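All protein chains but one are shown in place.
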Amino acid sequence: MSKQPAPLSVQRWTPLSVAATLAIAGLMIALAFTPLFASAEVIDRLTTLFIYIILAIMWNALAGYGGLVSVGQQAFFGLGAYAAIRLSYWGVPVYPALILGALLAGAVALPLSVFALRLKGGEFAIGMWVVAELAHLLVNLDGLIQGETGTSLIALNAFSPDHRRADNYWLALAAMAVAAAVVFALLRGRLGVSVQAIRDNEEAAASIGVRVLGGKRVIFILSAIGCAMAGTLWLATSITFEPKTYFSVQWSAYMIFMALVGGLGTFEGPILGAILFFLMESLFGATGVWYLVGLGAAAVVFSLFLPQGLWGFIENRFTWRFLPIGYHLRLPEED
Amino acid sequence: MSLLTIDRLEARHGLLTAVREVSLALKEGETLALVGANGAGKTTLMRAIAGAHKPAGGRILLDSTDVTHTPAHRRVAMGIALVPEGRRLFPGMTVEENLLVAGAVGRPGPWRVETVLDAFPMLKKRLKARAGTLSGGEQQATAIGRALMTNPLVLLLDEVSLGLAPIAVDQVYHSLAGLIGSGTTILLVEQDLARAFGVATRIACMLEGRIVLEGLAQDMTREQVTAAYFGLGRGNGSGGGQGSGQDGGKGHHQP
Partner (left out) sequence: MIWVSQILQGVLLGGYYALIACGLSFMFGVMRIINLAHGDLAVLAGFLVWFIAGQTGINPFLALALVIPLMAALGWVLQRTMLERSLRAGELVPLLSTFGLAIVIENLLFEQFGADTRSLAPYIGGLSYDSLTIGGQIYLSYLGIIIFAVAVAILGGLHFFLGHTNLGRAIRATAEDIDTAELVGINSRAVYAAAAAIALATVAVGGAALGMRATFAPYAGPAQLIFAFEAVVIGGLGSLWGTLAGGIALGVAQNIGATINTHGFLIAGHVVFLAFLALRPFLTSLNAKGRIKALLRRAA
């Protein structure tokens, strides 16, 4: 009876999360080989899904971890696509232009962050929306774009449709994997702890020496690059660039739906949300308006009644932890 | 028949129980002073009576009507008014507006803006000033006046002298003496025993969420109350008493 109790141990990897991580690695390898045998339609649909997942992850990083609800991430989606078109027009090879375009649009976020991050709550939300509107109007002024008429990424026509399809797929898969890995690494590291402290209580976090602005800025820029990459990928799959489509607030609606329904502030939630969104779009997208009404209604219902989203609900209900992001206290076992 | 009855009331802050099985009864026209160290549960008890803190158990009766689950604003309409700790005026509104906003509850009675000004003459010249610009004493007078504007049956006063200059405390207590003389039923929290003995007909002492001593002020000595205040002489040895004593020593009380 007098023996010392074993100390608590802190665990990051649980058996379930090891299994989940291995399963994900296997899934990624399988996905990488999919274009070799899948039909054109499957490849196109999966590419779309990857783009949705990137958007959901990026919006969640901003809102779920940074506490910043943006209704203007379509600014980067559109600017990324526009930058890719500009770069390609200037002679940059088309696939590098897609990646560079995303980075350039992300670079816009750096000066923007100086003023945007001073805004709070609704001011940030609508402020970003105005930024997107302004970006749209300014892009329209570029003669190359021809106003709302838009233009095309003509350089892509040099590739055969089958090649292009596979290349887009691999680029989207890689971008999704990188986006998820970067967010995962950030959240697992010191930044993850500090941004969550900021989200939970900004003043308290600042008072214990968390660099509030620095953490938010990293997430803001990361989210901009991610959304811009989604924009260039969208351009790669559709080839045409109509500013109205790319700078549409609809993208924000989609991102909010995916992150909110899947689970704000969880790593797995937005991925689940994107898959759900993708399935709903495949099943009900044809109903048009009613489908959009359903998305809006779902956002209302989830924000009011299940703000932790489906994944948050599952986690709380079953205490599952697929991915080793948090820290788990293990009580010493009786022996 | 009691005007206000507290029956085995329990109130918690999360896992911490702040008020444990407190029972009290207040007759019409009585002034009961609640004393006790910081953290004894006095403010939580007051807020629970006013409806600002949801009790975890027990009952609160006003004139034999159960108000335990009545929302705060309805209790005001029924005749319970709290002057909260820290005054809590509406700082962007004028003194007059602070009074009028409470008067809108529409209970019949003697209190109007004019009668409040008669009771607190210092407010006359500050009537149009924003409450945020008042001195501590003026703020406290406005806060008491605001509660009176609802013409309450029971007036709850939480630490009216806290943070005030001694002269302002004198003024506030001078006005309170008038109220007490007029037959208003009052439950007040006071850290200063001398003040408590000066105005109260009865005294109750709280310690760690319980009432440990209660009786008519005239039947009690300062020493008895002080002992209860610090948890001395509870018959469970001096160890616990000392612990509480250190706790109580941090209060504003000077025995």
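Order as written gives the chain letters A and B; numbering starts at 1 within each chain.
As a convention for this text, contacts are C-beta pairs under 8 Å (C-beta built on N, C-alpha and C of every residue); 3 or more make two chains touch, one makes a residue touch a chain.
Every value quoted in this text rests on a predicted model; they were computed, and no experiment measured them.
Engineer: Using the touch definition up top, pick the residue from A:Gly121, A:Pro161, A:Gly189 or A:Gly214 that touches the left-out chain.
Structural biologist: Of the candidates A:Gly121, A:Pro161, A:Gly189 or A:Gly214, A:Gly121 is in touch with the missing chain.
Engineer: Of B:His73, B:Lys125 or B:Arg222, which one is in contact with the hidden chain?
Structural biologist: Answering carefully, the residue with contact to the hidden chain is B:His73.
Engineer: Just name the one of B:Glu28, B:Asp63 or B:Glu97 that touches the chain not displayed here.
Structural biologist: With B:Glu28, B:Asp63 or B:Glu97 as choices, the missing chain is touched by B:Glu97.
Engineer: Thinking of the whole complex, not just what is shown, which of A:Trp129, A:Tyr169, A:Phe220 or A:Phe277 touches the missing chain?
Structural biologist: A:Trp129
Engineer: If I consider the whole complex, including the chain that's not displayed, which of A:Gly67, A:Gly101, A:Gly215 or A:Gly269 touches that chain?
Structural biologist: A:Gly67
Engineer: Tell me which stretches of chain B touch the chain missing from the display.
Structural biologist: 50-52, 71-74, 76-77, 81-82, 84, 88-93, 97, 100-102, 104-105, 146-147, 149-150
Engineer: Can you name the residues of chain A that touch the chain not displayed here?
Structural biologist: Answer for chain A: residues 63, 67, 69, 71, 115, 118-119, 121-123, 125-127, 129-131, 133-134, 137-138, 140-141, 249, 252-253, 256, 260, 289-290, 292-293, 295-301, 303-304, 307 touch the chain left out.
The rule is short, and it goes like this: only the chains that are shown with their structure count from here on.
Engineer: Cα centroid separation between chain A and chain B, in whole Å?
Structural biologist: 54
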